[in-house]
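For this depiction, one protein chain was excluded, whereas all remaining protein chains were kept in their positions.
Naming follows writing order (A, B and C), and every chain is counted from residue 1.
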Amino acid sequence: MNKTVKLVIFLGIIAALSGLLIGAVNSVTEPIINERLLASERENLEVLFPGAEFVPLEGASDEGGYVQSAFEVSGEGYAARIETTGYNSSTPIQLLIGFDQEGTITGMMVIQEQETDGFGSKVFEQSNIDTAYIGKTLEEQVDLLSGATVTSSAVQAAVTSTQAMIAELIG
Amino acid sequence: MTSIVVAILVFVALGALFGVGFYLNQKTPKPKGCENLTADCEGCRITTCPHHPHSTEGEKENA
Amino acid sequence: MWQNFKNGFIKENPVFGLYLGLCSSLAISTSLNNAIGMGMCVTIVLIFSNVLVSAIRKITPDEIRIPVYIVIIATLVSIVEMIVHAFMPELYDSLGVFLGLIVVNCIILGRAEAFASKNPIGASAIDGLGMGLGYTFALVLISVVRELIATGGIAFYNPFDATQIIFGFNIEALAPYTVSLFSGSVGAFLTFSCFAALFAFIKQRSAKKEKEAKK
Partner (left out) sequence: MELLSMAIAAILINNVVLTQFLGICPFLGVSKNSKSAVGMGLAVIFVIFGASLLTFALYKLVLVPFNIEYMQLISFILVIAAFVQFTEMFIKKYSASLYKSLGIYLPLITTNCVVLFVAQDNITQGYNLIETMVNSISVPAGFMLVLFLFSCLRERLDSADTTASWRGNPVALVVAALMALAFSGLAGIV
């Protein structure tokens, strides 16, 4: 038998065993890791998608780097937690956005924001969220809010980048 | 389950690629005039490492 | 065999004596917690890789032994990484990329090549344990000094549950004199060089004594 073939077969067997082992360990640890990733965000996710099943999308990331974590909501769509900085550079804005299976924005929840009261903070009032964000399809850009340009354009850029990622996920 | 099968296949392919590369590289002779060239590395004190300058002089330290 | 084990600590301490695995020992020695976590991971990988390499030493073709070792080590590190990720999430987060970089830690490949490929399984396992503990010992030394100087205290958490402090203290008198520089790279290099010089000093002195004894 050719020597090279023999060597390749030996290494192949070792590699196959290793692959099997890693696959097996992964199938044990993956659900635990997913559960842990979910645990800290479940509470917020439940608000947007009550009673749904969530699967963390670990490798998911967007072009602009705004997305902190993303989840597939089985049967309902997707959710993404994004972070961006508006006017207040020391406290970033954190939002949780819900998408349906076509990528239309169905919900938005403010996790953290410390923008200027009366200006930037208006972006996160429920009335503005309902008109500027909810119901936007993947092709539409979310609206800017006059009088809060810095904050709302920061959010717009982050949401646009997230929409692009969701579009890629839907495929 | 299919993911494990794909994982094994990818793994075997990469492993074989590395093995073949390693073997072929070992068989390729060094070019003329470079036979005795070695990169001296003194990053660690393992004198048996082929890159350690002491390895060619035999074991110097017998600590 | 006891000699092998002891060698791993002082004379052939993998970190201070042989300068192996410097990258990780400098980077994660910011706290005792990280040092022990990393040390344990490396020790486990080292024991298993030594055992496996030794177990297949008679059937491994010599030409491709290095690739075989690398595949074995990478597999073990992946498994350890997944287990730590699942069961010790805080440790996973604080070790970060260095957990995966155990693969290229020269201690492991070095021991596989220099010891395990030539010795029976039992001796290889003990060698792995000795070297791993020697590495942990070095990491603990550096990290204790760095954490004390940088924060004025030591804290060690339960790796399975980070809210539970197993052991910790704060020296009040030190608090006004903490040097935060020591949690960064400058402190790492300085602390390490002091220990390396100390170990070199011990080694040189014992060599001198041996020489005199021979005379």
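Please note the rule applied: a residue touches a chain if its C-beta (ideal position, glycine included) is under 8 Å from a C-beta of that chain, and two chains touch if they have at least 3 such contacts.
No experiment lies behind these values; they were computed from the predicted model shown.
Shown chains touched by the missing chain in the whole complex: A, B, C. The omitted chain makes contact with just one of the residues A:4, A:44, A:61 or A:114: A:61. If you put the missing chain back, the residues of subunit C touching it would be 19, 22-24, 26-27, 67, 70-71, 74-75, 77-78, 81-82, 97, 100-101, 103-106, 109, 184-190, 192-194, 196-198, 200-201, 204.
Mapped onto subunit A, the footprint of the missing chain covers residues 18-19, 22, 26, 30, 58-59, 61-63, 65.
Although one chain is not displayed, its contacts with subunit B can still be listed: residues 3, 6-7, 10-11, 14-15, 17-18, 21-22, 24-25, 28-34, 37-44, 50-51.
FYI, only the chains that are shown with their structure count from here on.
Between the chain pairs B-C and A-B, more C-beta pairs are in contact across A-B.
Remark: subunit A and subunit C have CA centroids separated by 37 Å (rounded to whole angstrom). In whole angstrom, the spacing between the mean C-alpha positions of subunit B and subunit C is 23. Annotation for subunit A: residues 7, 11, 14-15, 18, 22 touch two or more other chains. Among all residues of subunit C, those that touch two or more other chains are 63-64, 67, 71. Residues 6-7, 10-11, 14-15, 18, 21-22, 25-26, 28-29, 32-33, 36 of subunit A touch subunit C in their complex. Subunit C makes touch with subunit B in their complex at residues 11-12, 17-20, 22, 63-64, 66-67, 70-71, 106, 110, 114, 203, 207. Listed in rising order, the residues of subunit C touching subunit A in the complex are 59-61, 63-64, 67-68, 71-72, 74-75, 78-79, 82-83, 85-87, 89.
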